[in-house]
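Below you'll find the structure I mean.
One chain of protein is taken out of this complex; the other chains stay put.
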Amino acid sequence: MDVINAFIVGGLICVIGQILMDATKLTPAHVLVFFVTSGAVLSGIGLYQPLVDIGKAGATIPLTGFGHNLVTGVIQDVDEYGLLGVFTGGLRAAAGGITAAIVFGYLMAVIFNPKPK
Amino acid sequence: MSIKKLGSQTIRFENPPSIIGTASIVGPKEGQGQFKDYYDLILSDNIYAESSWEKAEKKILKEAIEIAIKNADLTTPKIDYLIAGDLLNQIISAGFAARELEIPFLGIYGACSTLAEGVTLGSIIVDGGFAENLVAAVSSHFCTAERQFRFPLELGNQRSPTSQWTVTGAGAMVLSSKQQNPRVTLATTGKVIDMGESDSNNMGAAMAPAAIDTIIRHFQDTGKTPDDYDLIVTGDLGSLGKEITEELLKQKGYNISNKYADCGVLIYYPEQDVHAGGSGCACSAVVTCGYIFKEMLKGQYNKVLLIATGALLSTTSSQQGETIPCIAHAISLENL
Partner (left out) sequence: MSAFTKEQKDYQKLVKQKRPKPPMLKNIIAAFAVGGTICAIGQVILNFFVSRGMTPEQAGAPTSIIMIFLGALLTGLGVYDKIGKFAGAGSVVPITGFANSIVSPAMEFKREGYVFGVAAKMFVIAGPVLVYGINSATIIGLIYYLIKL
């Protein structure tokens, strides 16, 4: 059941991205920036958590989930450490993902070469 | 008043320079297109045993120049000038190829119109008696152009339906004062035209107005009509640009439909998944140096008007939201 929900919610989030790319001239880079920012904002006003409750990975795997993750971390740390938490919470929560992206990204880039098309 | 000038933008060569040898080299994808039998060399891969794509592009340009000189029965010391250009920043393919060739070098940039620009300048030099033989050459490479102008190859993005595929290849042409066919008889130099298109994935539509302007100017300056040509061929407008050009020319009273082709449309088969067609300096160059030149030698075509088109944008101008200025140069190739 979880898996089906993840499929549907994740699929729908991607459809929004597709409509944005086809209907406007936004590049993938713009879409990614838009999604991470929207995720953060929706999370901030309390609308993203319900989506995560329904879709689970379907809401956390899309890049909106990354924005949500950053905001959740910031809010937790603000609760715990006050103003300092504004600066520490986001990257603490996203540390795993960011480190993985840098480490695996570097590794793969060093090992492999682009294939001529 | 110049005695060689016709109208406002065209020149007629008094001693029309001869094209005495050409060469065309293409990548594997182009080698699957309908002109595969016309190319001098088809690469089996895009890297051509080099350590980078830029080096590969330089190598095919250099080899195309050498093959063209050989096909013209000449040797490098007999070549007075090399006029060459490509798409990369600071035209490095041309400059680096010239480093190894020891021919006096004039580097030019006209984006995808570069070959026609080179042939125009070369013909002026030869007709003016400043050189006996010279080479006009250009190159482009899908992988080098893509990383400079667009996205990394392995980025998982979708190409726009109006996008075009940069041709991997190089074309070179030896122009000479010798008296033999085919000749370069007329050249109409285009003005930079910008109709406000800003989508760098829709070059064909951006460049079509430049092609239209130059074609009309050519007919007005020379008093010729489309009937005076066997083939009217644009450089790399692609399917959308070609359609627009044909339609707008018809509206202005020039019906070229029965003899009009576009190198970008011709170079690949539609099923090769290139969207609107081919582009790049090499697009018009390999079709001209391969197919058109060889068919002219056979007498299949005797009067060809080539209008090579170029989009004079850069990634910087695009990112700053500028529209795309475009150019088109026409040259008449004739068997006299």
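Quick notes on this structure:
By letter and in written order, the chains are A and B; residue numbering begins at 1 in each of them.
The working rule: a contact is a pair of C-beta atoms (placed from the backbone, for glycine too) under 8 Å apart; a residue touches a chain by one contact, two chains touch by 3 or more.
All of these numbers come straight from a predicted model, not from anything done at the bench.
Summary of contacts with the chain left out: across B:Asp45, B:Glu102 or B:Glu154, the touching residue is B:Glu154. Those residues of chain B that touch the chain absent from the view are 51-52, 147, 151-162, 194-197, 202, 205, 209, 240, 243-244, 322-323. Mapped onto chain A, the footprint of the missing chain covers residues 2-22, 28-29, 31-33, 35-37, 39-41, 43-44, 55-58, 60-67, 69-71, 73-75, 77-78, 82-83, 85-87, 89-91, 94-98, 100-102, 104-115.
By definition in this document, only the chains that are shown with their structure count from here on.
Separating the CA-averaged centres of chain A and chain B is a span of 45 Å.
On the chain B side of its complex with chain A, the touching residues are 29, 45-47, 53, 142-143, 151-158, 199.
Across the complex, chain B is touched by residues 21, 25, 27-28, 114-117 of chain A.
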